[in-house]
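Please find one structure pasted underneath; my questions will follow.
A protein chain is absent from this complex, but the other protein chains hold their places.
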Amino acid sequence: MPSTYLYELKMKVRDYECDLQGIVNNANYQHYTEHTRHEFLLEQGISFADLHARGIDAVVARITMQFKQPLRSKDEFASCMNVRKEGFKYVFLQDIYRLPERTLCNRAKVEIVCLVDGRLTRGVAELDALVPPETRS
Amino acid sequence: MPSTYLYELKMKVRDYECDLQGIVNNANYQHYTEHTRHEFLLEQGISFADLHARGIDAVVARITMQFKQPLRSKDEFASCMNVRKEGFKYVFLQDIYRLPERTLCNRAKVEIVCLVDGRLTRGVAELDALVPPETRS
Amino acid sequence: MPSTYLYELKMKVRDYECDLQGIVNNANYQHYTEHTRHEFLLEQGISFADLHARGIDAVVARITMQFKQPLRSKDEFASCMNVRKEGFKYVFLQDIYRLPERTLCNRAKVEIVCLVDGRLTRGVAELDALVPPETRS
Partner (left out) sequence: MPSTYLYELKMKVRDYECDLQGIVNNANYQHYTEHTRHEFLLEQGISFADLHARGIDAVVARITMQFKQPLRSKDEFASCMNVRKEGFKYVFLQDIYRLPERTLCNRAKVEIVCLVDGRLTRGVAELDALVPPETRS
């Protein structure tokens, strides 16, 4: 488990995210991790919607997600992330912890590539600037 | 209850649409009715996405929805609609029936207006053409 | 427009809630208003999930929703509500305002009834206690 994260967002389960098993439906963890990445970008002055309007689309190429413990109605959680660059890819390592005891609930590795006008690129400067230098490969 | 509908789409509940009460979450009826309208339009050769690309946005101004009987996991249903024009508005009357016994589950009245480049219009010709003549007011 | 609300929840649009028109998909306003009601209940010590586990289901019988202005990516908003009792029904009046300028975006009237073990009731005491006395009819 990483000792520090680049960004952390506190969220709370919404009842409509729970399914008939009484736990958060799996697809919502993708929503949580996406929202966390977008909020991180916004904090850095980068908007996913504005990028799209300029012809730049950051798209997910691959996700690996481990479901450790389910989140349930009323749970609060911290959605945490780090990011590094690997070749063309931005690799986000994202952990979701139930609060207040910080139990690891979900661990995701999300690999993102940049399309400019629909073509794969090496990435864009404003996203590169977000990656901590020591993690660039 | 109308004896006939202009369009009818058969669908089936997906488990992720059910919430912790074991019934379809209310917001999904908006999804069902939206999907039904878009499929109706497509059948008439009109694409919601293409309209948007041309600067024409059909937007919902008002919805009234009555929840009669809940749909549950495994249920199949018929999503039925009629449409008429009232002034600037396209008024969709949409009923959802559980199959095979055709129990009325949801009844919606959806009022839609057309924005062209963001401005309210009297409607557009290709949508007007879909409205049965005897229902135009 | 009411001058005061019983409860107000600040939220923020998540990008996955926006559709191909670039605006929040209509069904999400039902999600927002549902989440607001459940958070209000929780603040009063009442859990929707716990009610369900005890055989009490608060279900929406009818919704009327006016879409005034669309919410978009990055928008923050206040989801506000009042509640009154009308016969068997709990009637929630819910307004969503875009912040910081407090533009009215969505206005909903949500009528809720209580089922106990699947049968319609006059309501339950713990919900009745939430309704301001002067609004009981």
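All chains are identified by letter, namely A, B and C, in their written order; residue positions are counted from 1 within each chain.
One rule holds in what follows: a contact is a pair of C-beta atoms (placed from the backbone, for glycine too) under 8 Å apart; a residue touches a chain by one contact, two chains touch by 3 or more.
None of these values were measured; they are calculated from a predicted model.
Participant: Of A:Met65, A:Leu93, A:Val116 or A:Leu130, which residue touches the hidden chain?
Facilitator: A:Met65
Participant: Going by the touch rule given at the top, which residues of chain B touch the chain that is not shown?
Facilitator: Interface residues of chain B facing the absent chain: 14-16, 18, 22, 31, 34-35, 38, 42, 47-49, 72-74.
Participant: So which bits of chain C touch the chain we can't see?
Facilitator: Here the touching residues of chain C are 15-16, 18-20, 22, 25, 27, 73.
Participant: Of the residues in chain A, which ones touch the absent chain?
Facilitator: The missing chain touches chain A at positions 20-21, 23, 26-28, 30-31, 34, 48-49, 52, 57, 59-67, 70.
In this text, only the chains that are shown with their structure count from here on.
Participant: Taking all residue numbers at the chain B to chain C contact, is the shared part over half or under half, that is, same or different?
Facilitator: Answer same: the two copies use largely identical residue numbers here.
Participant: Which chain's C-alpha centroid is most distant from that of chain A?
Facilitator: Farthest by centroid: B.
Participant: So which chain ends up in the middle if you average the CA atoms?
Facilitator: When every chain is reduced to its C-alpha mean, the one closest to the whole-protein mean is C.
Participant: If chain A and chain B share one sequence, what is the angle of the rotation that overlays their CA atoms, in steps of 5 degrees?
Facilitator: It works out to 180 degrees.
Participant: Just how far, in Å, is the C-alpha centre of chain C from the one of chain A?
Facilitator: 29
Participant: Could you tell me the distance, in whole angstrom, between the mean C-alpha positions of chain A and chain B?
Facilitator: 34
Participant: Would you kindly tell me how far, in whole Å, the mean C-alpha position of chain C lies from that of chain B?
Facilitator: 23
Participant: Quick check on chain C: which residues sit in contact with 2+ other chains?
Facilitator: 31, 34, 48-49
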